[in-house]
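For this view, one protein chain was removed and the others were kept in their places.
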Amino acid sequence: MPNHHIVQAFDAELETLDALIAQMGFMAQKQQEKALNCFLAHDKEAAKKVRDDDEKLDACERHINAHATQIFARRQPVAADLRTVVASFKIAGDLERIGDHAKNMAKRTKRVGDIPILAEVSGSLRKISRLVETMISDVIKAFTSRDAGLALAVLDQDEAVDLLHKCLISDLLSHMKTDTASIAAGTEILFAVKNIERIGDHATNIAEQVYYIVTGRQADEGDGAA
Amino acid sequence: MTNTPIRSPLSASAVAGLKKRYRSESLYRRLGLGAICASLGFLAFLLASILQQGGGAFFKTEIRFDITAEAQMDAEGDAFILLRTTLRNSLQGANTRAARRQAYALAGADAEEQLQAILNGTQSTGATPGDPMPFSIWLSASDEVDFAVKSGLVNLMETDAQNIGQTRLTTTQLNWLAKLESDGEIRTPFNLGFLTNGDSRDAERAGLGGAIMGSLFTLMLCFVTSFFVGVMAAVYLEEFAPKNLFTAFLEVNINNLASVPSIIFGLLGLAIFLNMFGMPRSSSLVGGMVLALMTLPTVIIASRVSLQSVPPSIREAALALGATRIQAVFHHVVPLALPGMLTGAILGMARALGETAPLLMIGMVAFIADPPSSVLDPAAALPVQVFLWSDSPERAFAEKTSGAILVLILFLILMNGAAIMLRKKFEKKW
Amino acid sequence: MSLKLVALSLALAAPNAASYAADKQIRVVGSSTVYPFSTVVAERFGRTTKYRTPIVESTGTGGGFKLFCAGTGTDTPSVSNASRAIKSSEVKLCAKNGVATIIEVKVGYDGIVMANARQSAQFALSTRDIFLALADKIPGPDGTLVKNTNRTWKDVNRALPNAKIEVLGPPPTSGTRDAFVELAMEAGCKSFADIKALKKTNKKKYKQICHSIREDSAFIEAGENDNLIVQRLRANPDALGIFGFSFLDQNSDTVKAATINGVAATFSNISDGSYPISRPLFFYAKAEHVGKMPGLSEFVTEFISDKASGEEGYLSERGLIPMSASERQDLNGKVRLALSK
Partner (left out) sequence: MVNPMNLQSHSPMPTGITGFPIAAGASTEVAQNIRITAKDVSVSYGDLRALKSIDLDIAENRVTALIGPSGCGKSTFLRCINRMNDLIPSCQVSGEIKLSGHDIYGPEVDVEVLRRHVGMVFQKPNPFPKTIYDNVAYGPRIHGLAGSKGELDAIVEKSLKRAGLFDEVKDRLDRLGTSLSGGQQQRLCIARAIAIEPEVILMDEPCSALDPIATAKIEELIDELKQRYTIVIVTHSMQQAARVSDYTAYFHLGELVERGDTNRIFTSPQHAKTEAYISGRIG
């Protein structure tokens, strides 16, 4: 399929849309990374910065929605173009949610403090967070390069995230059972882990959208579906 | 030119170029206007000169004479004697033999008939027929008198009219006329006979009646024949004929025929209608058919163009409703093309009306005095009449010739006007 | 559609037309010179008798005989006018088509005049002058034939005015031209003894010399329409025109004729034969039509009656030069005899 529209402005608008989403994805991934860092380092200043930066992410979503709406109004996109524009609403929404979860995690920084239990799970915490960050950056890469294979790979990673999440939860629970003093802080960590897991889910959602954009099929339909 | 200072954003050279463009535009416009004016001028000149020469043909000179009861008694019902007696008595000094002959020459060729009609009681004077009673009557004057009166030469008699070579009338005759005119006994009323009489070798009697009838019969026949044959041929060629070498050949030939010199059609008519079918020579039947042959290519071409101008969407609409080709053509296409076809046919007729050459071959260029009463009668036609009269030695026919040309032009204007009316009235927008 | 019906009925009527039409109406064809006289007689005849006015067509003498000799049917002409006597070949053609008996009727004479505008100088020409002025080749000073280069009448004859030779004449298709060539040119031509001698030895060459009119601007073919020539003379005082006497007669107020060999072109001079360029006019009637065509013998009789072609007849008013009384009497007897057969 030729890559260029007869109307060049349409191409430019679609490219802008792609760029906006890529940028937003990058921002979301950074937020998640910063949130975890300040959580582990109980850096309250950095946590406040993460909370404030979420506003930028929201603005970015509004910008993408407005741009996509304009494309609808002016170009009546069909086929792959239609799928891209429709999906970009959802992708922007998912990225915004990722930002919200990151902010949520940053909020918990002041309540957790320097406690032993944290040190014990910080390794696993870093591991799951690294995994999710990769998912985000992969899915954005899959989006910009229209790579269905990469999108499917992101979908597969979600299971690893879920597995890690489950292990972490059971680790935390056993800690809290033995050390009842850590229950308050442990609960905060529990929520943070949940946040990270949810971010992974959103990345998965985005991967499904990317798959749909590229193939026109839902990811769960299988290859033979019409 | 406006005075408001509008600064041109254009460079000086561009402004100069613009001025040049305006100049050439106005030059072309003036040239076009000049061309129109020139052609209008020529036309006006032509019309004016014909009008000036031929306008008189629509009027005839008449002289009033008093017919005394005594003269009627002497004539004993013979108009010839009565006319001569009256002329002799009315004109002073007509007592020598030569002078009497000059007096007789004032009366027109039909003056005697006018008198005879009264004596026979076929025309009323108020008196009972055969009853001698004085009356006065306007008698038509001879062509020479007619010419002299119309050109105002009668009043010139004191000067040396004859020597400047304007009239063949003698001084004596001019004197009589001057007297009659000063007494109010000469008038020039409208000459209805010019439009109703048949041809005659006497200019004062000659009329276009026969030629008009002949032209009407001929054109009617020409129209009926060429229109139906032409329209059918055009419909076949345009709507039904396969597009192959044969029809292309036909088309080329039809276009050729349209520009074949008209005399060839006369020869064709002579060979086919007269020699092969033995149709009557000089009749409007043959004339109409020959002109139809001549007009046919024009009608076919005009009809085809007219058929082509009916948008194909109309045909498609009818066919898509399940109409057959014949239905589509005759329900829709032909009615829509008809005004155009008629226009073409009328323009063809207008050309046929002005044709002399083909009629020469089939004997319509002849002296035919009796107006025709059917298409089978020998008949002349308007252009033929112009041709014949222009060749007559008698000078009075020059005026008649121009008069006939005027009538012919009037007919042409009427026909072309009808064509334009038809086109305007039935002009369709799709 | 009513128009269709009309067309149909016309088409059906056409083949039957021949039997119905030509319905006993006398048809006259032939010479354009006789045409003006023939039409006047026809009109009078139609007006004063119960018969229909004969149709007179001007086809030229030769064309007239072709039609006349086509057969004896009632759709063929009964009378053919001629500005010359019928040729033997034409008689043969007639006989071949069943027209065995032709009644020849001489109606009078026609003079051909050379005239110029009334206000111009009076010309006195000889036939020799005419030949020298208009022939294509003329005898040079040494007696051999040279191309005619005479430019003015003075070149032709010292006695003539110093005016450019400019003669308007009819085209070769015209009977008037034939007559002019035969009567004027040939007469002038014969005045040269050498050429006259040639007539016996080389007739073809003789004819070629005497009958060829020069083709430069000295002779202008002005078309068949004699009125046109008269009009052009009025506009051009230098020019001379060649046309029939009847046109001179009708336009005597604007043009005047040159004398030929000292004889003026007048009524009496042509009538008595002293004017050199004059020719007899005829018409020929089909004896087979006498009795078959109502009014034919009456028409012929009208034509030769005193009232028509006599000294004071109405045809003389139209410019026909009548025959002498004795000639007329002879002819009358012969024609009446032929008609009564």
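For reference, chains read A, B and C in written order, and residue numbers begin at 1 within each chain.
Rule of thumb we're sticking to: a residue touches a chain if its C-beta (ideal position, glycine included) is under 8 Å from a C-beta of that chain, and two chains touch if they have at least 3 such contacts.
Here the structure is a predicted model, which means the values were calculated and not measured.
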Chains shown that the absent chain touches, full complex: A, B
Hidden-chain contact residue, picked from the options A:R51, A:H67 or A:R83: A:R83
Residue of B:G152, B:G184 or B:P242 in touch with the missing chain, whole complex considered: B:P242
Which residue of B:Q52, B:N253, B:Q327 or B:S373 touches the chain not shown here: B:Q327
Interface residues of chain B (partner: the chain not displayed): 242-243, 311, 313-314, 316-324, 327, 331-332, 336, 428-430
Chain A residues touching the omitted chain (full complex): 1-7, 10, 76-83, 215-217, 225-226
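Rule of thumb we're sticking to: only the chains that are shown with their structure count from here on.
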Chain-level touch network, classified as line, ring, star, complete or other: other
Inter-chain pair with the most contacting C-beta pairs: B-C
Central chain (distance from its CA mean to the mean of all protein CA atoms): B
Geometric centre distance via CA averages, chain C-chain A, whole Å: 123
Averaged-CA centre spacing for the pair chain B and chain A, given as whole angstrom: 101
Centre distance in Å when chain B and chain C are each reduced to the mean of their C-alpha atoms: 30
Of chain B, residues touching chain C in the complex: 162, 165-168, 200-202, 221, 224-225, 228, 277-283, 285, 289, 363, 365-370, 375-378, 390-395, 398
Residue numbers on chain C that touch chain B, as the complex places them: 3-4, 6-7, 10, 14-15, 17-18, 20-22, 25, 27, 32, 35-36, 38-40, 42-43, 46, 52-53, 55-58, 75, 118-119, 224-227, 244, 246-247, 249-254, 318-319
